[in-house]
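See below for the structure under consideration.
On to chain A.
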Amino acid sequence: MLGPILFFVFAVAAIAGALGMLIARNPVTSALWLILTMFSVAGLYLTMNASFISVVQVLVYAGAIMVLFIFVIMLLNLAELPKPEKMDWRRGIAFVLGVGVLAQLAYVVSAALDVLPSPAALEAAGQNGSAANLAKELFTRYAMPLEVIGVLLLVATVGAVMIAKRRFV
Partner candidate 1 sequence: MNIPYLTSIVIFLPLVGAVLTLLSRSVNTTRWTALVVTTVTFVVSLGLWTGFDPAVSTSDWPQLANVWAGWFGPGVDVKYFVGIDGLNLLLVLLTTLLGPIVVLSSWTYIHKHEKAYYTLLLILQTGVTGVFTSFDVILFYIFFELTLIPMYFIIGIWGGEERVYAAVKFVLFTLVGSLLMLVALLFLGFAAGEAINGGVFTTDWYTLVEFNMPAVQQGWLFLLFALAFSIKVPLFPLHTWLPDAHVQAPTGGSVILAGVLLKMGTYGLVRFCLPFFPDATHEYAMLFAVLAVIGIVYGALVSRAQTDAKKLVAYSSVSHLGFVVLGIFALTAEAMQGAFIQMINHGISTGALFLIVGMLYERRHTRAMADFGGIAKSVPVLSFFMIFTVLASAGLPGLNGFVGEFLILMGSFKSATVGSPWLIAIATTGVILAAVYLLYMVYRTFFGPLEIEANRTMKDLNPREVLLLLPLVILMIWMGFAPAPFLARSEPAVQDLLRKIDAKRAQSAPAAEEPVSMLYDGERFTPAPSVR
Partner candidate 2 sequence: MEVTLNWYLTLAAVLFVIGVMGVLLRRNVIVILMSVELMLNAVNLTLVAFSQSMADPAGQILVFFVMSVAAAEAAVGLAIVIAIFRSRLTIDVTDINLFRY
């Protein structure tokens, strides 16, 4: 019974965090809410025995990306938006579309219930998600993409520096 309980705890936290981010007026608050979601997702990974990814999730998202966000918000000193956000017809359309996407996804999941694979044994899953296993894959079969993604990160870093420099725009 521990599995479902843990799942529900994390799931509720994740959805709450997401909704919080969506609703909060202040971007800093939004960011904090999102961090909650990130942690919850990391927890969910743990429930699936995907230990390595879980750690990386915390490190990268919560540790790096979200810090970056908050840093930028602070840097620009954007505590509050000058204008209040109110519903207009465009937002209505957006809302309807969102619901539509949700409905489609729900339909897909429900329709696919009987073809979904039955979950592998927990040990096997743990074996699969272990750092050793992933490292082996990553440095053998996916070595080339790994290098490429490294270059991508480098390029992104250089690009970000260039763009953010004064007198660029």
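Brief remarks follow.
The rule is short, and it goes like this: a residue touches a chain if its C-beta (ideal position, glycine included) is under 8 Å from a C-beta of that chain, and two chains touch if they have at least 3 such contacts; residues count from 1.
The set was built so that all candidates are chains of the complex that A comes from, given by their letters.
Just so it is clear, the model here is predicted, and its values are computed rather than measured.
Looking at chain A and the listed options 1 or 2, the chain it touches in this complex is number 2.
Chain A contributes residues 1, 3-4, 7, 11, 14-15, 18-19, 21-22, 27, 30-31, 34, 37-38, 41, 44-45, 47-50, 52-53, 56-57, 60-61, 64-65, 68-69, 72-73, 75-76, 78, 81-83, 85, 91, 94-95, 97-99, 101-102, 105-106, 109-110, 112-113, 116-120, 124-125, 127-129, 133-134, 137-138, 142, 145, 149, 152-153, 155-157, 159-164, 166, 168-169 to its touches with candidate 2 in the complex.
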